[in-house]
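Before we start, here is the structure in question, set down as structure tokens.
Note that one protein chain is taken out, while the other chains of the complex remain in position.
Moving on, here comes chain A:
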């Protein structure tokens, strides 16, 4: 597991807990549809904000192309690709 993936999954669990009061029973797999994986759009907005604080970047802002991930795997891949580009 890459450090990026690890941080995203840990932060995901933290946001689910702060929204619903309980840790998620399971972490979503890569094929899970983002907006159906336990967080609503506000939850994802919070996740992106906290990840920016952890990573020091927001790939949605820094990326030259507009990108809206559909699955959880897309979401993690977007961060990993962006981190690789930053070097």
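Everything below uses one rule, namely that a contact is a pair of C-beta atoms (placed from the backbone, for glycine too) under 8 Å apart; a residue touches a chain by one contact, two chains touch by 3 or more; residues count from 1.
Please note the rule applied: contacts and distances are computed from a predicted model.
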Out of "ABC transporter permease", "2-succinylbenzoate--CoA ligase", "Peptidase" or "ABC-type transport system substrate-binding protein", the chain not pictured bears the UniProt name "2-succinylbenzoate--CoA ligase"
Of A:16, A:34 or A:76, which sits in contact with the chain we cannot see? A:34
Positions on chain A contacted by the hidden chain, ascending: 18-19, 33-36, 41-42, 44-46, 48-50, 53, 58, 60-61, 65-70
